[in-house]
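Quick notes on the structure that follows.
Note that one protein chain is taken out, while the other chains of the complex remain in position.
Think of it as A and B in the order they're written, each chain with its own count starting at 1.
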Amino acid sequence: MYYLITLVVYGAVDVISCLGLSMQFGIGGVTNFGFIIFQAAGAYTAAILSLPPDTANGAFQIYIGGLNLPFPFPLIGAAVAGAVLAVPFTFLVGRRLRGDFAAIGLLVTAVLLNLLVMDYRPLFNGDAGLALVPAPLQSQGMATTSAAYQWSFAAGCVVLAAGVYWFVRHVTESPYGRSLRAMRDNDKVADSLGKNLQSLRTSVLLVGGAIAGLSGGLLVSYISVWSPAAWTYAETIVLFAAVIIGGRGNHLGAILGAVIVPVGFEESTRLISDANPSLPPNLLPSLQWVAIGLLIVLFLWFRPQGVLPERKRVIALPALPGAADATAAGSQPTARPAAETAFGAQTAVRDGSTSGAETASRAEIRTPAGPLAWADTEAQLDGAGPTASRGADPAGPPGADVILRAVDVSRDFGGVRAVSGVSLSVRRGTLTGLIGPNGAGKSTLLALLAGTDQVSAGQIFYQGRDTTRVPAYRRARMGLVRTFQLASEFKRLTVMENLMSAAPGNRGDSFRGAVSGRRYWRHDEEAAVARAASTLARFGLESLANEYAGDLSGGQRRLVEIMRALMTEPRMLLLDEPMAGVHPELARKIGTALVALCREGMTILMVEHELAIMDEFCDPVIVMADGSVLAEGTMAELRDRAEVVEAYLVG
Amino acid sequence: MTIFVASVGFGLITAAVLAIASVAFTLQFAVTDVLNLAFAAVMTAGAFVAYWINQAGVSVWLALVVAMAACSVLSVLLNLIVYAPFQRRGSSPITIVIVSLGMALIIEFGVQAVVGGVNVSYTMGQGTTYQAGGFILTTVQLVIIAISLVVMVAVHALLRYTKLGKAMRATAANRSLARNCGIRTSRVITTTWALTGALAGLAGTVFAIDIGSFGPTSTDLFVVLILAAVFLGGPGHAYGAMLGALLIGLFTEVSAAYIQPDYKYVIAFVALLATLALRPSGLLGART
Partner (left out) sequence: MRGARIRAEGVTAGYGGDPVIRAVSVQAEPGQVVSLVGPNGSGKSTLLKSLVGIVRVSAGRVMVGERNVTNLAPEEIARAGVGYVPQVDDVFPPLTVRENLEMGGYLLAKKELAPRVERVLSVFPRLGTMIQRPAGKLSGGERKMLAMGRVLMLEPAVFLLDEPTANLAPAIAQSLLTEHVRQLAEHGAAVLIVEQRAKAVLAISDRTYVLGGGELRMEGTPAELSDSQAFVDSFLGGHRGRVVSSGEG
């Protein structure tokens, strides 16, 4: 019977640790090779909090603390210790250090701390470790060897493990969890979207550390001994094997891995050695390690996602007002929000017209009365020239005022002048093209306008305000947003998640917000879902909503990037070669959608090489060469200007 | 003062053993792009191959040569069967580091499964003890230092003066351009594994000779010293590794003379962490 209880306790402890690692490594992408030291910190803390002072035992073991605290303080102390220990290591996971170097730093720290504790006896009794750690409530006179106590203890462990599972799930199925996954997939892009990498990584380190500490406290209160031999760095590898094999990014997978690897291995080793008592004592433990190493390598090769792969987080699209693709044909959807909102497989049921509009106005989405069908837009564009003289515009007649102005802007790099005395004005509501041969300074100018680069001279005015010294992320908040040339989608997030990761101001996007629960961030989340859905609808891409972004074609990924920029509700978009590598038909569709956006009041400045696009969609077009503006006009006008032709041919 | 000088002497031995291992490790990383955490396990395998040959009656110095050959083959196989396929697949660097940890387990505990948990020693004489100017070193220790110096000079000569060495540096600097020069980079990489593998075998055997009594897990702590030396000097930079080894070797031994010997490795670890935090490119800058 005691055997079964031991199994359950060890299992629960391993499950808890693996859940902590799952959050750090599986969701947050932080490879913490020093994970075991957080469990050790928890175990030692629980031990010294529950042990009586070392002098009381005739000093056969020496340690600090010895506060003889009753349950549950040692356990709480254990979790706190795990979190506190994580603090000094946050410097290793900042932006500057490569992931594999940081992992090595953590590995080395684990070895170092083990060494220190082993050698410095006054701390935790050194090499011999601590013994006689009281079980919970033992000092209160509980009969800890009784069956009832043992079973209760085991049950308590299981409850605790379930609680940790619930907590980790609760926290990571949230906008915060989405930001973690985004950071894991592509930290540079997450950074450019405004995610604070340092703070995200710090939070997973601390929380994972606390969970690990808790597991240590639990373990030591059961086995009542704890020494450095129990937490060599190899133990971390076992936990990593468990998470990798069970399923990375899936908490149930972490539980499965915990059961298979630490527990499964221990038990099968015991069974084999019981059946073959004549085997040399070291053989089986050694083979156990060999098997773990083999499993790690084999799984990483054949099934890197693990036994239980990360589940796709499907987000149901709300029905939009007047949408042709209504969710329930003919039936009148009710206005009550479903108990499970957009997350999970339940369909979010919404009223077709009213609450859709409510949601829309609450989120201040600038969408037309219904999603634009491609056919409509193209019919309107047929035979007509560029946008300037379109019909009624809800934002007022476009072209009237200037939204962005550059005055004599220059940028020097060392001795080279990439942009030289550029002055230009962009009128509101226009789709302006920026062209020029290679090295003309187009991308540099775009960066200066967006704020990702600083001018060497001159000024930039946005909406009449001097924004020359304003940094990029603040300009973004003011509505001036840029896209980048290189592919930057989050591959293992769905298109919806990609879009929603860019929605600003979601209260659930911090650890505290995540802990506060769905009720706290539901509104912001629903608004983000609605906005993402309507953005998708605008481009006719609803069918891609729940596809992994990494599975899309090149052109579709470009679109995701543009849509993501739109999620921040910009007033002006700076697009850097949005059509690069895109199929001509898709490029035309993108152009059409951009024109439609401008008709609604958006302003777009677009750097492009595909001059056919300029022809069809842009007015005006600005030509740059050798760092300055050469000419401005429609593409047809520009082709007739000798200096423009010259610039392109001279290169 | 005599303690200081004597500890410098010990420091030189540690540095000597460390230098061989660190230079090999960093060259592996520079040319092949693999942070091979199984390196110490390969060292262990080498030490035990030498042990078995030694037990058969052969002088440990000859056994050392066999160990080098065995580790050379082992490393080439390691790349062929494990690392290269993962690299071809485009696995991330962190995946490859985890794979190397897995291989470390397989090799190290594979050896332990065969050998058992008991520590062993080579059958060898220590030679006479020399004392000069405060240094106290035995013949064996002097031989180790000499071997290390020879290896450093040989590596230097290889990289600076031989065609292969320059091809290695070119492959490390710009693999694609190296191929455009007609260099068969896959052969250069295989050769690099063979050479650095041999050095791992040498380092392992010499390490075992130095510490006297050793077991399958003796190199666990040593791998951290290697990492400290490599990162201190700059990962991928051969001369940086030599410098790093010297510094780490001296620091640990000299400090051991003044603080409790058990803490001597603390200095190495702190150095490593400080380097990672403040100057990840190391003292001598980026890769060779």
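A few remarks follow.
Everything below uses one rule, namely that a residue touches a chain if its C-beta (ideal position, glycine included) is under 8 Å from a C-beta of that chain, and two chains touch if they have at least 3 such contacts.
Since the model is a prediction, treat every value here as computed from it, not as a measurement.
Listed residues B:112, B:185, B:218 or B:275: the one in touch with the omitted chain is B:185.
Summary of contacts with the chain left out: across B:92, B:174 or B:213, the touching residue is B:174. Touching the chain that is not shown, out of A:156, A:439 or A:633: A:439 (per the contact rule at the top). Contacts to the hidden chain, counted on chain A, fall at residues 437-439, 553-554, 580-581, 583-584, 609-612, 614-615, 635, 638-639, 644-646, 648-651.
Considering the complete assembly, chain B touches the hidden chain via residues 163, 166-167, 169-170, 173-174, 176-185, 287-288.
One rule holds for everything that comes next: only the chains that are shown with their structure count from here on.
Rounded to a whole number, the gap between the C-alpha centres of chain A and chain B is 38 angstrom. Chain B contributes residues 35, 37, 82, 85-86, 91-99, 101-106, 108-110, 112-113, 116-117, 220-221, 224, 227-228, 231, 235, 260, 262-263, 265-266, 269-270, 272-273, 276-277, 280 to its touches with chain A in the complex. Only residues 31, 91-92, 96-105, 108-109, 111-112, 115-116, 118-120, 232, 234, 237, 240-241, 244, 280-283, 286-290, 292-297, 300-301, 304 of chain A touch chain B when the two sit together in their complex.
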